[in-house]
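Note that this complex is displayed minus one protein chain, with the remaining chains in position.
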Amino acid sequence: MSLDAHLVVRRESFTLDATLTAGAGEVVALLGPNGAGKTTALRALAGLIGLDGGHISLDGHRVEKVPPEHRHIGVVFQDYLLFPHLSALDNVAFGPRCRGVAKTESRVRAADQLARVGLSEHVRKKPRQLSGGQAQRVALARALATDPQLLLLDEPLAALDARTRLDTRAHLRGHLAGHAGPTVLVTHDPLDAMMLADRLVIIEDGRVVQTGDAASVTSQPRTDYVARLVGLNLYRGQCVDTRAGIAGGFALTVRSPVTGDVFVAFPPSAVALYPERPEGSPRNTWPATVTAVARHGDALRVELAGPIAVAADITPAAAVQLALEPGSRVWASVKATEVSAYPAATNV
Amino acid sequence: MKARLLTALALTAVLVTSGCGSGSDDDGGSGTPAASGSAGGSKGKLTVLAAASLTESFDKIGTLFEQANPGVEVTFSYGGSSGLATQITSGAPADVFAAASPATMKTATDAGDASGTPATFVKNQLVIAVPKGNPKGITSLAAMAKPEFKVALCAEQVPCGAAAQKALTAASIKVTPVTQEQDVKAALSKVKLGEVDAALVYRTDAKAAAADVDGVEFPESAQAINDYPIVALKNAVNPSGASAFVTFVQTPQAQQVLTEAGFQQP
Partner (left out) sequence: MLPLAGLLVRAPWTTLPERLTEPGVLAALRLSLLTATLATGVCLVLGVPLAWLLGRTGFPGRRFVRALVTVPLVLPPVVGGVALLLVFGRRGLVGEWLDTTFGFTLPFTTTGVVVAEAFVAMPFLVISVEGALRAADARYEEAAATLGASRWTAFRRVTLPLIAPGVAAGAVLCWARALGEFGATITFAGNFPGRTQTMPLAVYLALEQDLDAAIVLSLVLVVVSVAILAALRDKWAGVT
């Protein structure tokens, strides 16, 4: 089982044009900011909105014209949409019933499915009597009860509080691993995406801007959005050997030689700040002005203006020593070994 | 007075719950007299409550009366006689009451709302109303009773229904109607629409609808002639105007208008 889709959906203010593939058993996360078109893509895959172009193939069969009730997909909606008038059991049995399975048999299957998600105790409960985590599991059981060829999840953890989220994420991960077909997961939370998915597809403004596994995406972001997500300073530039020109004559020395159009990235923790120009010296040194200081975990995140906008993480002790406040003038420096450069031209 | 107020409320409630759907123009509280300068003779405003069947005739007579009595302004409120009688006993402000039957007039006189004795000013009698050209050839009361014809009568509670029963009883003829209509206009409209083959209505109503309906005279109608009484009311705001109008209705000038409409002189 595999998914091969090219989704084109035109709206007044926005066009989704995205290619998406997922192999059998593979979990693909659609990650992107709000309004990027993630949910539109998911609804198009489910058949709840039509395509204006492109195609959707499931296992080699074109299904873009097939109505949702005949598409054999399972969907876990963002707020689950459990039918409020039906018990957990009947919610899960709903799918098999609609697919022509006899009533008793449907209920047996539903009970079995609920047992698998650990909810045997709660089969008789109505959705409003379930906790958020339980409701999420019922929704998952309901989507899986029809043995879908393709499983779709829309922000499956977004409605949960932080603690429940942790448990549910681990639980969900186990179930996704057990699903034989492809899974597409929509989220705006990078942690969910990285924990649950084998591969990330980053969507911005209706386009796929980057794909890859968690490691390659986090180490080599290709847009400001991804860079911010993974907490890197990111610039576009021209590189000759190890010297990367970024903007207005400013250049950084990078770890390893590349030539051509590149992305240049380094983590905020690699940036060191000095009151005076440091002597002896790393080559990447420049004067900067503090624009903001804020807590960031155990460190302080300092936003700097200058030839390039940079975020730097420093210890509170260092901040006191430097007497940092907005408007302070400092020298910033970053070791060449911390600065990575990678070609920007690669097709996504 | 309190009891009357309650009655009025009750009446309003009944009319509201029943959909207030009488075909006639029944705006009960209209024509509140403004009692301006009523001291001088027959001048001022005059409110006349009259049976719906008098509508066309009284509109004309009203104009004649105003010409004969400059300075008087007559307002008519037409409706079912029983409804009007109830309005009067409930304290509706009015100067003259013209009813379509002595029974409804009795409601007002029994309640002590009349000033003087009612005078019969016209008579009306029943005819068989049939669709124009009389397609079914119904020419007698006996023919109406044939089961193949659909017939409308007025309900016995309203004057035209009571008159119809009287005529049928006198002739020993039994008619089974498909409907007992709430007033004579409703019975007539069933004939106009072709829903029934015949109906017993007043000659004046058949005459007013002459474009769509033929009125067939029948001898038994003599047994059920309906007297129309008129009286000035005790609580009249314009008592002199009221008695002048009652007198005027009985003058040859007014009687001619009524005769043209199909009424008979008393």
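Chains here go by letter, A and B, matching the order in which they are written, and residues are numbered from 1 within each.
What we mean here is this: contacts are C-beta pairs under 8 Å (C-beta built on N, C-alpha and C of every residue); 3 or more make two chains touch, one makes a residue touch a chain.
Being a predicted model, the structure only gives us computed values, none of them experimental.
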{"item": "Contact list for the unshown chain, restricted to visible chains", "value": "A, B"}
{"item": "Contact residue for the chain not shown (choose from A:84, A:248, A:297 or A:327)", "value": "A:84"}
{"item": "Listed residues B:182, B:226 or B:240, member touching the removed chain", "value": "B:182"}
{"item": "Full-complex contact with the absent chain, from B:44, B:62, B:83 or B:262", "value": "B:83"}
{"item": "Residue numbers in subunit A that touch the chain omitted from display", "value": "46-48, 67-71, 73-75, 77, 81, 83-85, 94-95, 98-99, 142-143, 146"}
{"item": "Residues of subunit B (touch criterion as defined above) contacting the omitted chain", "value": "6-7, 9-23, 80, 82-83, 86, 150, 152, 155, 157-158, 177-182, 186, 189-190, 193-195"}
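Criterion: only the chains that are shown with their structure count from here on.
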{"item": "Cα-centroid distance, subunit A relative to subunit B, in whole angstrom", "value": "85"}
